[in-house]
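What you see is the complex with one protein chain gone and the rest in place.
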Amino acid sequence: MLRAEIKLSLGDDPFELDVRLEVGAGRTVAVLGPNGAGKTTLLRALAGLVPLAGRVELDGEVLDDSRAGLHVPTERRGVGLVFQDDVLFPHMSVLDNVRFGLGRGGADTAREWLDRVGLGDKANARPSELSGGQAQRVALVRTLATQPRLLLLDEPLAALDVSVRADVRRELSRQLHDFSGVRLLVTHDPLEAIALADEVVILEAGRITQRGTPEEVTARPRSRFVADLAGVNLLRGTGRDDHVELESGATVAAPEAGDGDVFAVIHPRAVALYLTRPEGTPRNVWRAKAEDLDLQGERVRVRLSGSVPLVAEVTPSAVRELGLDRGAEVWASVKATEIAVYRA
Amino acid sequence: MPGPLVVLAAAGLLLFLLPLAGLIARAPWAEVGPALRAPETATALGLSLYCSLAATATALVLGIPLALVLARTRGTLRAVLRALTTLPMVLPPVVGGVALLLAFGRRGLVGAPLYAAFGLQVPFTTAAAVIAETFVAMPFLVIAVEGGLRSFDHRYEEAARALGARPWKVFLRVTLPLLRPAIVSGAVLCWARALGEFGATITFAGNLPGTTQTMPLAVYVALETQPDAAIVLSLVLLAVSLAILVGLRDRWLGAP
Partner (left out) sequence: MHSARAAALVAALVLTACGGSATAGQGAASAKEKLTVFAAASLQPPFDNIAKKLGQMTITFNYAGTQTLTSQLSQGAQADVFAAADTAHMKTVENAGLVDGSPSLFAHNRLEIAVEKGNPKDIRSLSDLARPGIVVVLADPSVPAGKYAQQALARAGVTVHARSLETEVTGVLSKVALGEADAGIVYISDVATSGGKVDGVSIPDAQNVIADYPIAKLKGTRDSSAADALIAYVLSPQGQQILVAAGFETA
């Protein structure tokens, strides 16, 4: 069980990392966020590599307590760290790398681990002779072999070729499954997060903006970052029972809009486009201008500006029929029942 | 490569080649044999090799930690430390010798209490020659190693620590091996500089065959009265230096 309360200043652009985290044993938590959000710094702080203000406790043992002036150095934390680029020691063989953290008789344990990931025959090779995927696997078992209590993975798949990523991800999944300690994985790839994590923590500008299972988080995004991740439109405004008032003054009719500060989510598929003002049941009709058109597979994503900025998803034939082009003036419409509203 | 640059490069090469060529071309080859066999030659050469190697060893033991400290400090403190460690490189060697006398001589800052307490006099001893050579040559090693540390990926050390390695283990099994190319090239430069040192040695350690008369000093003294012997000694030094430099090559200077 990891309990952490961390505050520290980040880099040249000083904003603070201010995080409160609790992760149970046997669970994988993915820390997801845009670049520069502080994800790597968080990991390094947990590993004891950067000084922090706050408190870190692992399995009941206090690793950091800035008020008491306590700081357990990295080498005594029992924390495993896997980097983006393997960082295998280039002057040692693969076997020596894996047994680096082990005591006497470590050679046998090391060999077992290498076999477990199918690299037993590479024991005497040099890291420079391995492929990216192989090296990352060695880096993983090098850390696992020391039986850490907390496993920290910093974007472990990011440096790998797309073709190799899936294999290594599967391997990682297998190993994580067998690992009994706490696991914290940093990534900017939502697919990685969804595939490997039980829980997702969104870190933006040093603060945790959302927590939950991958499904929970994407169903109810609380920030542009997550909304973009989930591929949905996110609007923010004041709930007024049956509609939401946006800052721009526009109204979005939605059932159960509730009261106070709310988010409204509209899937791009639910946005319909017309050349002339439509008539009919939809109470949400707005003028908009097509700023951008983006072909994605068999669909076109149209970015709309106006009192209610939205992204609409339509078919290529619809685009042709409407004669849609950059700068085209259109009408956008969304059925109220397609809009999900929840407290901000 | 543009033409003028090639010409300049050739001129630079000539500057190195011509003096060496002159030395070899005008050498009194007939007298080389007897001069080589003279006991003075062997003495001076042996002393030179001993002192330069001792100076290099000292530079390694003191210089590598110094480079580590340098690489880890920042700001004004680092600038000051940097200036101090490279000072011997810009100081005229004789000035260095005088400074060493004022520090370690019988009336020196450190030398005086040493002499009063133990009757120990540093100048005129072989140790003094080693100290003089270390003083002028160590900066080369420190600069080389510090350079290696600047382009060093510190994640290797972090990975080692995360695997449970204590500071000594990190230093011996990760930092040092990864620094090997920088250490070796620094040590070679250091050794070469120590071997050729003259001004600081003669000023601080003195000139006595067998004790402090290293090859450069022997050449200088011989030049007045026995120019042929001086040339032979110079050739011997040249040959030994070349042999070691060529022998080292890329094998030791390349990446691990």
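A and B label the chains in the order they appear, each numbered from 1.
One rule holds for everything that comes next: a contact is a pair of C-beta atoms (placed from the backbone, for glycine too) under 8 Å apart; a residue touches a chain by one contact, two chains touch by 3 or more.
Computed from a predicted structure; not experimentally measured.
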| item | value |
| --- | --- |
| Chains in view that touch the one left out, judged over the entire complex | B |
| Residue numbers in chain B that touch the chain omitted from display | 19, 22-23, 26-28, 101, 105-107, 121, 123-124, 202, 205-209, 212, 220-221, 223-225, 227-228, 230-231 |
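Please note the rule applied: only the chains that are shown with their structure count from here on.
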| item | value |
| --- | --- |
| For the chain B and chain A complex, residues of the former touching the latter | 153, 155-156, 158-167, 170, 173-174, 177-178, 180, 256 |
| Chain B partner contacts - residues on chain A that touch it in the complex | 47, 49, 73-76, 78-81, 83, 87, 89-91, 100-101, 142-143, 146 |
